[in-house]
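With one protein chain removed, the remaining protein chains of the complex are shown where they sit.
This part shows chain A:
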Amino acid sequence: MSSSTGNEVLGRGLRVLGHAIRTEPRLFTISALGSSLFGLLIVANSYVVGAVIGRVVVPAFTEDRVSTAGLALVVAVLLGISGLRVASIFARRLAAGYMQFRMQARYRRAVTRRYLSLPPEWHQRNATGELLSNASSDVEAAWAPIAPLPFAVGTIVMIIGALGSLFAVDWVLALVGVALFPALFALNYFYSRRMSPRQIHAQKMRAKVAAVAHESFDGALVVKTMGREADESRRFGVYVADLRDALVAVGRLRGVFDPLMESLPSVGTLAVLLLGTWRLQTGAVTVTEVVSVAFLFTVLAFPVRAIGWVIGELPRSVAGWDRVQAVLTAEGDLAYGAGDLPGDGPAELRFDRVGYRYGDGPPVLTDVSFTVPAGRTVALVGATGSGKSTIAALAVRLVDPDTGTVSADGVKLPDLSGSALAAATALVPQVPFVFDDTVRGNIALDRPGIDDARVWSAIELAQATKFVTGLPGTIDTPVGERGTSLSGGQRQRLTLARALAGTPRLLVLDDATSAVDPRVEAAILGALRESGTSLLVVAYRRASIALADEVVYLHRGRVVATGTHTELMATQPGYLDLVTAYEKEGK
């Protein structure tokens, strides 16, 4: 790391901390005051100890003069300082802790709110693990320096107080302090400079080890069936050894720094003893003062390290802050309109010359126009990558088209309010998503007007009655995180029931029944057709396609032809090939 970027990180880190201080000024003030009091008490304590020796102990021993009042005063003062110290520690640590936790909570709420308002397209561009750590460990890293920050502030106060008192005692003894404090800071500074590349390297090695473990466990079945456990362990072992070496390198440096940091103040104490004897001879100082100053140097080593802790945390804090800010300032919100969708009953869906591309990629859809008439069923058919899922997402406005319009009953989707859109349309995606909740919670999602009767009828319509009644608590059964206690087909039917419970006026199924038995799938589609909703289906199985009133045949993002299944079979050789692929492969 070059020094300019090092200083830049320092500057930015302090600005991030400044932001925290401005957000929680009260807590910061309390903790900084507490910490300053603590620092000054450390200085005061040394002089009290010195005074005790000089004024009480020495007279008692040399002149055999024991003053009961003096002793009582000593006890009162020492205990008083102790009490004040406890109060200052409470103020510093509690206020700093509360401040840190409040900042964490505040930013966790802000980040997750952004997650909820950013469109699915943004989510797709960002890895799940990344987003998870933005809200957890990055927020934590950003505010990590808050905990030692007040301590560091108090330390600076303590150093100023200590130097001031030293000069008040004797300028020669003060020189020891003048030499020692900069030495401590210099040591801290060089340590941070040399440490940070080692720590970055260790962090990289850590990530490597995690990545290898993740991949290896992901492919566990392949590893096991090929009998490669030993080779995988060797491969993992290489990275583990690299990580170990990186951490041992960190340890070597710590080994130099820590003992030096401990010993430097002791050197100060010895210097004070030596210089103090000389100054005593000249009568410039008293025994009390020599003892006080010597004592001071033994107790201030520990607080000085707090400054190092803050500086050490800054690079991590800045990195975390940057990642958090990237989420908070991300653009591309899909703002809702304010309009309602008039009428009730099935809605007509119309795509009018729609074009779409992901980011700067090639166009995924070009000039796509078709209509799902109210109450009818339309199937989307096309090879992998022909744009079917994109159409499904556009139909419920998970994304907006780049060109052209998508409208329901003549109202453009962007004009609809969020609640109107959610009430009118429902999408059942390819991969079912199940919340960590009960069956009922998953289907109703706390939407108004969905009572148990509606939940049950949706379950019935999704052909899921048999498996739901077989669950230990029927609709009150918790399904576990991501629905892990259910099979793929059961999860699909559960998410289908969720869509149906809202009685949508337009239902979009994106290959939503792939894990369901073909006969069950046919029954579901039949029941949906009966229900009278407008239905847009992405389908693979021939029997499902044949159930549609009309088929839209897509190829590379364009509508090649529209018509009934029979018509397309007769007129479109590509369509015929696609739909009959299974049969050919069988012969």
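Note that in this section contacts are C-beta pairs under 8 Å (C-beta built on N, C-alpha and C of every residue); 3 or more make two chains touch, one makes a residue touch a chain; residues count from 1.
The criterion applied here is as follows: contacts and distances are computed from a predicted model.
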Omitted chain (choose from "Amino acid adenylation domain-containing protein", "Multidrug ABC transporter ATP-binding protein", "SDR family NAD(P)-dependent oxidoreductase" or "Trehalose transport system permease protein SugB") - UniProt protein name: "Multidrug ABC transporter ATP-binding protein"
Residue in contact with the excluded chain [from A:32, A:398, A:413 or A:528]: A:398
Residue, one of A:86, A:328 or A:570, that touches the chain absent here: A:86
Hidden-chain contact residue, picked from the options A:179, A:220 or A:328: A:220
